[in-house]
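Note that one protein chain of the assembly has been removed; the remaining protein chains are unaltered in position.
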Amino acid sequence: MTEPLFIIPLWADLLGVALGGIQGAMFASGFQGERRLDWLGVAIIGIMIGMGGGLIRDLLIGQPPATLQSDWYLITAVGAALFGMLLAGVFNRINILIVVLDAVVIGMFGAFGVSKAVAFGIPPIPAVFIGACAAVGGGVLRDVLMGLPVAIMHVGSLYAVAAGVGCTAIMIMHAFGVGITLAAVIGIVLTAIIRVLAVVYDLSLPEQRRLYRRKVATETGMIPIIKP
Amino acid sequence: MTEPLFIIPLWADLLGVALGGIQGAMFASGFQGERRLDWLGVAIIGIMIGMGGGLIRDLLIGQPPATLQSDWYLITAVGAALFGMLLAGVFNRINILIVVLDAVVIGMFGAFGVSKAVAFGIPPIPAVFIGACAAVGGGVLRDVLMGLPVAIMHVGSLYAVAAGVGCTAIMIMHAFGVGITLAAVIGIVLTAIIRVLAVVYDLSLPEQRRLYRRKVATETGMIPIIKP
Partner (left out) sequence: MTEPLFIIPLWADLLGVALGGIQGAMFASGFQGERRLDWLGVAIIGIMIGMGGGLIRDLLIGQPPATLQSDWYLITAVGAALFGMLLAGVFNRINILIVVLDAVVIGMFGAFGVSKAVAFGIPPIPAVFIGACAAVGGGVLRDVLMGLPVAIMHVGSLYAVAAGVGCTAIMIMHAFGVGITLAAVIGIVLTAIIRVLAVVYDLSLPEQRRLYRRKVATETGMIPIIKP
């Protein structure tokens, strides 16, 4: 460990968990009819989105999962998920809010991931990789456990790209001596902007466009994040 | 670590692995026709059910997997799986036996999970969470690797609820000074009773009932655990 240990402030970590939990609940509320989830399913998805990224981050760094060292993470994730479920009827009408929330959550998990990896002496490239995995890991866990096609592989590469760009920016700023807090904030904003722009302008890497269209068209019961 | 280190006795741990291996083999034997598994597939499922929960528990606690620190776990899991496969023809006619066995296995993995988590200084709420993950983790691993819908998300929330209640009971008894062995036994019995009652009386959380019915009806080749 050549770097001073960077401790992510508990409030920031819990904020990420809470936003993730709300986002997970809003995602879960999009399932209607036969696939509708009960409150426990919503809570599980909230936990996965809120805490999954941090869990994967810590496994990759080789540290005990920080989200299980305190009672607050689970309380926050479950509380946020139930709160998100109750308000889903409202939030679902404000589609752009879900998109922005998702984008900010990705940015936060990515920033926390790369920062913690650097603090534990991981070299720059794997640190960015760990940040990207932390950013998208909760969504991957959710998709695998829900039996959904893993979004990251088929329609969501820009998801990973957004996180990767934000984490790379943090790494570069860190190398040039920018304080980790400022760098993290800039990285989060950068990731969120890329992700929101990608959704708004329907951007995707060349091969993905058709796939995405097809998904929106055929998977009824899913929330189409963008208007077709 | 503020607690004295609780060592799960090897015989108890191996008993859980053996029962899990038998249960996994009986599950695997339910696949007929094109999805029929060979003996190696049965052994792999036995390993996943017998050892998967403990593996997930140790990853979440941040300890090296205990099931890989001794030759006995793999020998037991594989031996139990092959034993279960040979006797599946007999056991499958005694449907309630499979259900009870499954319920006891969940209870044991949950109890071992919460006990070990507490012993390593994990706070109460994440300790219960780790117990519940250990209880259902083997089944989740199995479903993901088999390409089955993950039972826990769609028909099995009461699975997780049963484990969660048992683990919570252990945690509360522990807080009130009850010895961990007695608390664990009570927790196992509690989990098993809830699970068996849920199966016998076809209980589920409100939203799940229809899903479950549908699963039993459409997935031919699966063992319907309850009579429809």
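For clarity, chains are labelled A and B in written order, and residue numbers in each chain start from 1.
FYI, a contact is a pair of C-beta atoms (placed from the backbone, for glycine too) under 8 Å apart; a residue touches a chain by one contact, two chains touch by 3 or more.
Keep in mind the model is a prediction, meaning the values are calculated, not measured.
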- request: Give the residue, chosen from A:Met85, A:Ile130 or A:Cys167, that touches the chain omitted from the document.
  value: A:Ile130
Statement: Contact residues on chain A toward the hidden chain run 59-63, 117, 122-126, 129-130, 140, 144, 149-150, 152-154, 157, 160-161, 205-208, 210-211, 214
- line: Against the hidden chain, chain B presents residues 34-41, 44, 47, 55, 58-59, 63-65, 67-71, 73-75, 144-147
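Convention: only the chains that are shown with their structure count from here on.
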Task: Tell me the angle, as a multiple of 5 degrees, of the rotation that maps chain A onto chain B over the C-alpha atoms.
output: 120
Centroid distance [mean C-alpha coordinates] between chain B and chain A, Å: 29
